[in-house]
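Of the protein chains in this complex, one is absent; all others appear in place.
Letters are used for the chains, namely A and B, taken in the order the chains are written, and counting of residues starts over at 1 for each.
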Amino acid sequence: MESIADIIDILGTIAFAISGVITATKKRMDLFGILIIATVTSVGGGTLRDLLIGKSPVTWLLNSTFVYIIVITTVVGIIFRKQLRYVRRSLFLFDTIGIALYTITGVEIALLVNLDPVICVALGTITACFGGVIRDILCNEIPVIFRKEIYASACIAGGSLYVILHSYGISSGINAVVSGFVVVLIRTLAVIYELQLPSIYSKAERDQN
Amino acid sequence: MESIADIIDILGTIAFAISGVITATKKRMDLFGILIIATVTSVGGGTLRDLLIGKSPVTWLLNSTFVYIIVITTVVGIIFRKQLRYVRRSLFLFDTIGIALYTITGVEIALLVNLDPVICVALGTITACFGGVIRDILCNEIPVIFRKEIYASACIAGGSLYVILHSYGISSGINAVVSGFVVVLIRTLAVIYELQLPSIYSKAERDQN
Partner (left out) sequence: MESIADIIDILGTIAFAISGVITATKKRMDLFGILIIATVTSVGGGTLRDLLIGKSPVTWLLNSTFVYIIVITTVVGIIFRKQLRYVRRSLFLFDTIGIALYTITGVEIALLVNLDPVICVALGTITACFGGVIRDILCNEIPVIFRKEIYASACIAGGSLYVILHSYGISSGINAVVSGFVVVLIRTLAVIYELQLPSIYSKAERDQN
């Protein structure tokens, strides 16, 4: 189990780093800029969570393996950046598994410090989503997850389920698999059927922009 | 006294959350994006203060009441967002009382950890103003308080007064009322008489932009 979680964690890190490489190369950043964006996308969510709950040093400072993985992913990603479009489906898979795993990890860490259930779900969602938010801010864009797609909502749903099952005493291994699967399922269905959150804007309002 | 402070705190939270909803809907964000912007506007300043002084977990993680207030405010704010323009004056009142209260709270917490008076004023101002700064960054705007209006200056004035009266041994209750009132007074006069900080730019410089 441990080793499967590790492998998924590594795949998630790679997927997030690649999404950083894609965004940064679109902005014509140099090597250093791309590396920073890849790193921030991968570790940003967990870092913000650690800062908020007061875990220090933050996790990635204690495990340089992830820094090496991000550096290698960045270099490989840059070299093959034109081919990245052909592996979009695999990337989507990694990314989806990545946010599922990050959500569960975040919720579990928050439960360990005895925070209120709604706060735990918030911290899980932050862990999964805020790497991408910081990536977009550094690239001078409005964060994409604030504008479209069922992304954070999948994390909120899976995180809430985890907290509920946890309160019924379900073991964390089974809980992680079930709740993580719900994140993957919602996210996948949303992309396949192009679901979005119900728009709060009238047609007239949307046309203004 | 305690309950009045609590009520003001809640009104301030609501006012900040609504200012977040207004900014986020202008950017055509979806439900999730609006909720995040409302939350960040409300709790961002206090969170930054807590991180800087090392208080952890940060305050809002320990009191989910504020999360519920923000969620409800966001939903109500979205539904009635077209009517928000008619309650502008009430919103201004809440917001002004909010920054007064946040300034005093920030200064008090900084005094408790024995920081230098000028640092205490800085932390009070950060508590009151940086929620709005982070809101504007997430919405891809230059923070409005960096460009116009006497807003932060009112917080600096009130925070400084609090530190001075504190050094003369004035009780914190009276001090909070007097210093908070100064923030409200300066801010209100500035808006009524359209006062700004003296411009440092020549007419030629301003015309360039």
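As a working rule, a residue touches a chain if its C-beta (ideal position, glycine included) is under 8 Å from a C-beta of that chain, and two chains touch if they have at least 3 such contacts.
All values reported here derive from a predicted model rather than from experimental measurement.
K.L.:
Decide which residue listed in B:Lys26, B:Lys82 or B:Lys148 touches the omitted chain of the complex.
P.N.:
Answer from the full complex: B:Lys148 touches the omitted chain.
K.L.:
By the contact criterion defined above, which parts of subunit B meet the unshown chain? Give residue numbers in ascending order.
P.N.:
Subunit B touches the missing chain through residues 51-54, 113, 115-116, 118-119, 122-123, 133, 137, 140-143, 145-148, 152-153, 196-201, 205-206, 209.
K.L.:
Which parts of subunit A face the unshown chain closely enough to count as touching?
P.N.:
24-25, 27-34, 36-37, 47, 51, 54, 56-58, 61-62, 64, 67-68, 78, 137-140
Convention: only the chains that are shown with their structure count from here on.
K.L.:
How many angstrom between the C-alpha centroids of subunit B and subunit A?
P.N.:
Between these chains, centre-to-centre, one finds 30 Å.
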